[in-house]
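One structure below.
Only a single protein chain was left out; the remaining protein chains are all shown in position.
Order of writing sets the labels: A, B and C. Residues in every chain begin at 1.
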Amino acid sequence: MFLILLILVQGISLDVYDTPNDDGSSITLSWSSDTLISSYQILRSIFPEHDFKEIARVESGKTTYVDTAVKAGTKYYYRIKGAGLDTVFFSNTAGPVRPIAQIFNLGRLNIAVCMIILFAVILFYISRARKGEKLYIRKIPALTAVEEAIGRATEMGKPVLFVPGIMDIDNPQTIAAMSILARVAEKTAEYGTPLYVPTSKAMAMSMAQQVVKESATKVGRPDWFNADNIRYLTDDQFGYVSAVDGMMVREKPATNLYLGCFYAESLILAETGHYTGAIQIAGTAMPDQLPFFVAACDYTLLGEELYAASAYLSQEPIQIGSLKGQDFGKLIFILVIVIGVITRLLGNQYFYNLFKTTR
Amino acid sequence: MEVLGVWIASLLTLAIYSFLYKDNPFYKVAEHIFVGISAGYWAVILWFDFAWPNLFEPLIVKGNMVYLIPIIIGLLMFAPFIPKLSWLVRIPLTFTMGISMALFITQIIQGDILPQLQATFLPLAGIHPFKVFSNLLIIAGVVFTLIYFYFSKEHKGTLGFAAKVGIWFMMVSFGASFGYTVMARISLLIGRVYFLLHNWLGII
Amino acid sequence: MGQVNNILARLSALDRRIIFLLVAVAVIVPLLIPIGLPVDITKPVKNIYDKVESLPEGSVVVVSIDYDPGSEAELYPATEAFLEHCFRKNLRIFMLALWPAGTPLGNMALENIGAHYNKKYGVDYINVGYKPGGPVMLLSLGKNVGDMVKTDYAGVPIDSLPLGKEVKSARDMALVMSLSAGDPGVLHWIIYFHARFGIPVCAATTAIMAPQQYPYLASGQLVGLMGGLKGAAEYETLVKRRGRALAGMDSQSIVHALLVLFIILGNVILVYQRSKR
Partner (left out) sequence: MKSILPIIVVFGFGFFMLVSFFIPLKGIQDTSQTFQNWYIGVMAFFIFIGIFNIIKINLEKIQRRLRDWQYSIILLICLLVMMAAGFIGGPEGGLFLYFYKNVQIPLGATMFSLLAFFVASAAFRAFRARSPEATLLLIAAVLVMIGRVPIGYWIWHGFPNLVEWIMTVPNTAAKRGILFGIDLGMISMGLRVLLGIERSYMGGGKE
């Protein structure tokens, strides 16, 4: 009897608590054991002494279990039965624990703070830009090249090819590409130079068509717009790249613009364009693809410069405002990094722990 | 049938490689076969793996009317084919944008910004001197790269120097990416050559 | 001097088809006559191996086929090597695909390796096929698998399969392996699935994506990484399996050497032409 009692207390030590930051629909159990146990039986009751029923079986190696079959507000007690080699081990009875619904997830407070700061900074600069304040943005060298390249195509009497990446319009890079496309379309419409925009997503096609059509109307050349030049080819990446390649070899555009979200097709496009002798300007925020654009194109917009370019070209207050807001965000990040490094150097972990996102 | 399949696969492989010589009808035929087959494949898989079990079966077989909502929103994608109603395409667009952007914002903070900032607070004491050096380099590299992408000031003086150092870091990382990509491309070629030599010709 | 000039001028105007031919030769010859260069093991690959070793028997590993035939050459050997390790350790596989054309590739690997270890479909492994919606789908999946998965890839109701019945949410998953060739893929498994549900994620990516994963390796958000065919060859070495990745490593080495030669040659021409001006 005495022996069994000893095992009962020492075999498994169980701890239960209301899962933090949830809707009161679960209780978390965690236990530790220093004996060899092949499987655990988890028992639950609403009474401290009796009526314990099995609610789950867990294999060895696990030390936590989340009970999701609970009602918020009810008190629960837990016990664990562990099957050892030839003995059965019990844990202490843990509880009572009462799951409570939280209104705000405190574990995500740091995310909320970060989001609010970034939103505030961005909105602040957007509103300043909207009020007509002139906000400075440094010149982006690759952009001047875009206009020159369109001029060159016109002189040669050859078309301009604009590839807006291969992702759909839920991708911000595609959207940035579209605002650059608007400016490119204005220029080409003005000069009467054909502009080809092959797309890999149906929605990107309809968007590109609308953007180009509007630009043509804006510069008084609605007749220039030809919906057939803005085509959806295929969703398949390689089907698409081979079709665009074929297009380059057949139509021989003098200027190729690759702006948007690119994957493996970046090099095959840039290399084929190089082969056909086109001037090539690229821009993407896909870090994996930048090296090939840098290697094989005449100018490259590196990463965020793609968004900056779209702002710079349009001189639209909203875009410029957001860019300035993001700049401020970068200053905050630098500051945070410096503080983080220094506090850690001084042996203070508090600041470091503020950035924890997973329990 | 199996042998025929290997022959079809091999001939199509060679047809694509003929593009290396120049664009030609064989390549174009292969290209169009590929687009056609892939599109057909997508339709079938999308239907059987998702659209039927997750949308239409619950609606048609089980009569769960809630599933009408995503189907109707989805069908509005076809609105542009009726000129008068073409604006309705904005409903599925804004619906998907609203949801994906909102989730994106919270996830990028939770999954990217906070953990990556935290990972930059690297220890500089109590470790091997070379590790200190490496950690310093990482911290400096992150900061200077951020400075390169600072658009509010012209890159002159100290700022210009910092941006320049940022570019150096980026160039090393681009070089690394280039090296890796070369590796990727070669691997793909090896895969095809292996197929031709092994499955088709049976030499290896 | 005139002769050197002549050669370099000719070289710089070299038809690229000759370069193409040299590359082809450098791939074919080592495949026919293997050299057997030894393969070194890198830490990110070893990390995956150790993670799998540490999992208790019967744990559910999510294997996500986030690639299509375009990356089959790099990622299929990695798929087989990883599955071999899991099946050997008696782990159970829950497979899905974020890319539509991934499902049959995953099935091929499951059937090949599963048969070898006498694994049973529905009990030891399942494949629920392609699921659209990318990152948003992952959030739904982690919270309630049943919302996203009604049937397996062949249309069999998921509740009729023992393993399918058991995997209810992210809580029932021990590890995620994303075999990733782009978006949606490993990035979404990290910043959506891992960040929300805390399940460890490891990945086999195309080599092109590998350098981009290093910040996540450094932060611990990614447990381990197999980069490209070399990563797969390392894993094959670790699990002692002589597969396609190891067979290709000699060609890989020789072509790399050839390309380095090209770069050096190209730059010698540049320097020479500059000094002439």
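List of remarks:
Here, a contact is a pair of C-beta atoms (placed from the backbone, for glycine too) under 8 Å apart; a residue touches a chain by one contact, two chains touch by 3 or more.
Quick caveat: nothing in here was measured; it's all calculated off a predicted structure.
Between the chain not shown and the residues B:Val6, B:Leu124 or B:Leu159, the one that touches is B:Val6. Of the options C:Asn6, C:Asn112 or C:Asn144, the residue whose C-beta touches the omitted chain is C:Asn144.
For the chain left out of this panel, the touching residue among A:Ser45, A:Ser242 or A:Thr357 is A:Ser242. Taking the complete complex into account, residues 14, 16, 19-20, 22-23, 27, 37-40, 42-43, 68-73, 100-101, 103-105, 129, 131-134, 136-137, 139-140, 143-144, 147-148, 153-155, 211-212, 214-215, 217-218, 230, 249-250, 252-260, 262-263, 265-267, 270 of chain C touch the chain not shown.
Taking the whole complex into account, chain A touches the unshown chain at residues 21-25, 101-105, 108, 111-112, 115, 118-119, 122-123, 126, 168-170, 172, 174-176, 178-179, 182, 201-203, 205-207, 209-211, 214, 231-232, 234-236, 238-239, 241-242, 250, 264, 267-268, 270-272, 274, 285, 287, 291-292, 294-296, 302-304, 307, 318, 322-323, 325-326, 329-330, 333. Listed for chain B, the residues touching the missing chain in the whole complex are 1, 5-6, 8-10, 12-13, 16-17, 19-20, 28-51, 54-55, 66-67, 69-71, 73-75, 77-78, 87, 90-106, 108-109, 112-113, 116-117, 119-120, 134, 137-146, 148-149, 166-186, 188-189, 191-192, 195.
The rule is simple: only the chains that are shown with their structure count from here on.
Looking at which of A-C and B-C shares more C-beta pairs in contact, the answer is the pair B-C. Chain C has its Cα centroid 14 Å from the Cα centroid of chain B. Multi-chain contact residues of chain C (touching two or more other chains): 194-195, 206, 208, 211-212. Looking at chain B, residues 38, 42, 100, 110-111, 115, 118, 173, 177, 181, 184 sit in touch with two or more other chains.
Looking at the complex, you find that chain B touches chain C at residues 20-21, 38, 41-42, 45-46, 48-50, 52-54, 57-58, 99-100, 103-104, 107-108, 110-112, 115-116, 118-119, 138, 173, 176-177, 180-184, 186-194, 197, 203-204.
For chain B in complex with chain A, the residues that touch the partner chain are 16, 19, 22-23, 27-28, 31, 34-35, 38-39, 42, 77, 80, 89, 93, 96-97, 100-101, 105-106, 109-111, 113-115, 117-118, 120-125, 139, 142-143, 146-147, 149-155, 170, 173-175, 177-178, 181, 184-185.
Those residues of chain A lying in contact with chain B across their complex are 108, 110-111, 114-115, 118, 135-138, 169-170, 203, 206, 233-236, 238-239, 242-243, 245-246, 249-250, 264, 267, 287-288, 290-292, 294-295, 302-305, 308, 323-324, 327, 330-331, 333-334, 336-338, 340-341, 343-345, 351-352, 355-357.
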